[in-house]
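Note that one protein chain is taken out, while the other chains of the complex remain in position.
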Amino acid sequence: MKKFFKNFYLLLIFLFLYAPIVVLMIFSFNDSKSRRLWNGFTTRWYVELFRDADILHSLYVTLLVAVIAAAIATFLGTIAAIGIHNMGRRAKAAYLTVNNIPMSSSDTIMGVTFMLLFAAIGLDKGYLTLILAHVTFCTPYVVLNVMPKLRQLDKNAYEAALDLGATPHQALHKVILPEIMPGIVTGAIMAFTMSIDDFVVSYFTAGTTSQPLSVVIYSMTRHRMTPKINAISTILFLIVLALLIVINVRQSRDEKRREAARRKGAMQP
Amino acid sequence: MNQNLVDLQNLKKEFDGTPVLRGISLSIKRREFVTLLGPSGCGKTTTLRIIGGFEQPDSGDVFFDGKRLNDVPPYQREINTVFQRYALFPHLNVAENIAFGLHIKKLDRADIKRKTAEMLELVGLRGFENRDVTSLSGGQQQRVAIARALVCEPRVLLLDEPLGALDLKLRKDMQIELKRIQQRTGITFIYVTHDQEEALTMSDRVVVMNHGVIQQVGSPTDIYNEPVNAFVADFIGESNIIDGVMLEDCKVEFCGRTFECVDKGFEKNAPVDVVIRPEDLKIVYAGDGLLQGVVESIVFKGVHYEMMVRTQFFTFMVHSTMAESVGKTVGLSVIPFDIHIMHKSAEAQA
Amino acid sequence: MNQNLVDLQNLKKEFDGTPVLRGISLSIKRREFVTLLGPSGCGKTTTLRIIGGFEQPDSGDVFFDGKRLNDVPPYQREINTVFQRYALFPHLNVAENIAFGLHIKKLDRADIKRKTAEMLELVGLRGFENRDVTSLSGGQQQRVAIARALVCEPRVLLLDEPLGALDLKLRKDMQIELKRIQQRTGITFIYVTHDQEEALTMSDRVVVMNHGVIQQVGSPTDIYNEPVNAFVADFIGESNIIDGVMLEDCKVEFCGRTFECVDKGFEKNAPVDVVIRPEDLKIVYAGDGLLQGVVESIVFKGVHYEMMVRTQFFTFMVHSTMAESVGKTVGLSVIPFDIHIMHKSAEAQA
Amino acid sequence: MKKSFAYPYGVWLAVFILAPILMVVVYAFLNADGGFTLHNFSYLPGFLPIFGRSFWLAFLSTAVCLVLGYPMAYLMSRLSASRQSLCMMLIMLPMWINFLLRTYAWMSILENNGFINQFFRSIGLISFLQSHFGYSLDYIPLINTQGAIVLGMVYNFLPFMVLPIYTVLIKLDRKLVEAAQDLGAPTHLVFRRVIFPLSIPGVISGITMVFVPSVSTFVISQMLGSGKNLLVGDLIDLQFMGGAYNPHLGSAIALVMIILIFICMWIMNKFDDGSSEEGGLLL
Partner (left out) sequence: AEVLNVYNWGEYIDTDLIDRFEEETGIKVIYNTFDSNENLYSRIQTTGYDVIIPSDYAISRFIDENMLQPLNYDHIPNMKLIDEKYTHLDFDPEQKYSVPYTWGVVGIVYNTKYVDKADIGSWDLLWNPKYTNRTAMFNNSRDALGIALMYLGYSLNTTDKDELREAADLIIAGKPVYQGIWMDQILEKLPSEEIVAAPYYNGDAVTMIDENPDLAFYVPKEGTNLFVDAMCIPKNAKNVSGAEKFINFMCSTEAAMANWEYVGYSSPQTEVYKELDEEITSDPLYFPDITQYPTEAYTNLPTEINQFYNDLWVDILT
């Protein structure tokens, strides 16, 4: 009974989170531009979508920037986390405070300050500025996901590797990285998601050839949002959903296997 | 100095302004099994870490086979370590853990396989190759850690309380196992523990430390039978430590009486620590002993009973295979040979 | 059954299909200090958790003061627990940790204050009221955990290896402390350990467990001197366990010879375990003993030397205060009283 | 492992975080001609209602997020490992849909003739209210209310409340729960006296990560609210992107907001006993 209520609660929250998305997905098949009045089923937005080079390009930009920014952020954030982990209390606190700023300051301020900054150092807006900005607000998520894994790490694991003849570089690769990998992966996924989700910062930092989807969507608001956008979002969403399901299924299979192995291990003398 | 494999010369180390090592000098010979023994926080791990290269001494030198080692990074030292909580790599299985150092050295696959198999054999873990290390019991993990270090064929193996996390039974078994491995491989072991029985059982030489200072270095029997001060006496087995005054050579006064003893060379009327082991005190009839007291408590310890006997000046701990009833008045006797006279230790004076 | 405070009746428990408790029945009297002793994984913690209410037995009952307790949730049991790694609340200071249970009971402030102060006094932590628990040493944390449980005035206190994480010296001190507290408060203690010396030192009764089965229940001396089977004998102190055959009452054959003994009532020619404690074997001149062997190794253990003496059939462990040189041929003697004959234990038969 | 690994990121932070913030400070004290002025700050008293409204709405949305998110995090932390990661993913997944689109969808749901009101009408709720309670409208007002704005914020920021609390809760030692039960605490007291106090660092991170973006949010108030009242985020947006392009005034407002937020956070952190080493926000 209790369990039922718990599951019911989770269900309600997820209903809340997904209700608008379902609406959006349904109306990507609506035979009019209205996002609320149903005019019959059509797939024409999907058809048109694949003819709309601009929207496709902006999706490409979004994904490209997200991949690059997440990759850089993951690298930068991981080594930074390792460095910060080894710092004294004060330096650590200082780093983490600054690290927290992007997460706890408004997007608008960040976007504007980036714009001012890039103008000040004479950097033309384009992929570079976009990626720099994205890396900046993505990296903190990586740092914060990797730090706890480092804390969980056996203090001596790194030294054990050195002790066995590994150079610091090898120790990092063969011991530390595999150990903190779950944190890195979560961090990377979060960074990637944040990059995809961002609109304000991109808005201020994107160049002419590098307008991500969110900026394109926003510039449509003066006139009329085309349902093609709903269509592309639906596609994107379903792909990611499928991906996540695959990952999760694999994960739970691994978990079961490991559990089984452990039990078998415990029973042997 | 030539036959010494490891030479520590006046190592000093502070952490945050607190001195942790106050000048450690120690020579360790080839094939020796040396144990660092001391209470928690006395600097054992720090000494080991300096030898391993994980910590730099503030001053003093580490020599290895006659060469100064201070600036050699850990991964270039022919020294391997078994860490206190094993520090196994959880993402690797048993065989991969053991083979780690060999992979680093880029040995060819066949060699790695062979050596790993040999090691598994040595530590009695054949058949465990593909097991997840996290699924092993404490003792098994311990053995993997040892195998992982030994397979690199170090000239010195450092072991930091390797048995600390194991239960008593298993600890005893592993003590024997470790000693056997040391004898078979002929590798120099530097071993850290705070368990004096472990130290006595396994070592060729024991180094007793306290507060970053070496108190005594010697064979287990030396240390046990001739502790240089009350700290060592008390730390190595339980002791009755009584304040006394050395009246003259072979004559010491304590508990309001004068006793004969075998120690000489103290100043006249020097205050000293008198150390008597509980098992050296004999319970005799009330009138017979030099001292007289009342049995205050008695506890069964298996091999013997432990009794607390209160005399006028001091409550003695006495070990005896015979039980006395609580409240009984008994006499205590001790032979002069078992009365150990010691200078007041720095510890006690401070 | 009336004067029993806790009664366990045929408790059974499985985890994932593996039986962990296979029918534990045990009665514990008021004011008793009972210790569960056994190797790792034998089910000690599980038994304790069932008494505490954190685990439900698959079958069997727990009675407390004559009432069935199975379905009473932990927070309604007059039982408190000292957890293995203390489980202190890190967000509360020392005094708040101790007062936790009192706050839950909604005592008034003055009472809480008074009782907390008394407890701090009892465990020797006066002046530590406002200290952060994480800043305490292991021994101090231990004492806070005990105080926190005791202040609730439980009728039974469960202690799960409370001293497991402490170092040897501290462990000894805390053993005495705990015993003192138990005697002063008169609370029933159910204590879990895998350290047999600890069990012998502290307990009124010891319960030896293995593989989820109680092997023997008895006073420390009973357990030590009259183990019912080889497992108990081996687990409680080191033993030489030799296969033998009971020829007739008081006559046993092992190592190819016939010995006199004091045990009776075995079947004729029944195979038995013969147990001889290392300290009960005396080294005599080669010709004099009943057995003859060669000293294989000798280890200094402080109070005594431990020697392995290889005879034709068996290698005996011998404890002696005199050292013999390795390789020497010696005789071994043992008096009939020290030869313990036991039925083959289930363990050994399996 | 070296601390020098953090230096590149240190430089990065200096260039891309600290330098821009410095520029905001500088801008706030300049006029359009580049001269020093305090004039930009003279507007601020007039913005007081806007600040008040923003902080109030942010407070509400943070409170709602906490009330909804805590049980969510708690329940999640009790699931099996694979279920947990599934839930994590499901919480993150909506972020893959553009936030404007999601908000538009909420409009469709909440409007006077939107899906919810259509539903109410179809089950006869509205006519029931009208006939029995003299209700005058033919819809339940949902959109264009402060409630709708709060809903929009909660919808967007809920994950940032759930995740940090969840991470603290999964690290919580089960033994402490048992210890509390052992000392006589029934379930609700175990929660109040042990679980909740120990999860405070996560709660504080969650509050920070919801409150800050809520205070500075814009667009949501336009889309789900009536747009008749500005929020600080809109005000800043107006200075930088809207009608009277005035980055100096915008910077001044932004600066004041940053300071206010820092003060709020500082007060919040007073509730944290500092045991959450590293003051890490998330995770």
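For reference, chains read A, B, C and D in written order, and residue numbers begin at 1 within each chain.
As a working rule, a residue touches a chain if its C-beta (ideal position, glycine included) is under 8 Å from a C-beta of that chain, and two chains touch if they have at least 3 such contacts.
Keep in mind it's a predicted model, so treat the numbers as computed, not measured.
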One chain isn't displayed here. Which of the visible ones does it touch? A, D
Quick one: say which of D:Asn113, D:Gln130 or D:Thr187 touches the chain that got left out. D:Asn113
Touching the left-out chain: which of D:Ile50, D:Val177, D:Val190 or D:Ile207? D:Ile50
Which parts of chain D are in contact with the chain that was left out? 32, 43, 46-47, 49-50, 107, 111-113, 144, 222-223, 225-230, 234-235, 238-246
Even though one chain is not shown, chain A touches it at residues 32-37, 52-54, 115, 118-119, 124-125, 207-209, 211, 216, 218-226
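Just so it is clear, only the chains that are shown with their structure count from here on.
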Between chain A and chain B, centroid-to-centroid distance (C-alpha), Å: 53
Shared-contact residues (touching 2 or more other chains) in chain D: none
Residues of chain C that touch two or more other chains sit at none
Inside the complex, what are the residues of chain B that reach chain A? 52-54, 73-76, 79-81, 83-85, 87-91, 100-101, 103-105, 131-132, 134-136, 148-149, 152
Residue ranges of chain A touching chain B (in the complex, touch as defined): 154-157, 159-168, 170-171, 174-175, 178-179, 258, 261-262, 265-266
Counting only contacts in the complex, chain A reaches chain D at residues 6, 9-10, 13-14, 16-21, 23-24, 27, 35-36, 76-77, 79-87, 91-93, 95-110, 112-114, 116-117, 120, 132-133, 135-136, 139, 141, 143-145, 147-148, 158, 168, 171-172, 176, 186, 189-190, 193-194, 196-197, 199, 213-214, 217-218, 221, 225, 229-230, 233, 236-237, 240-241, 244, 247-248, 251-252, 255
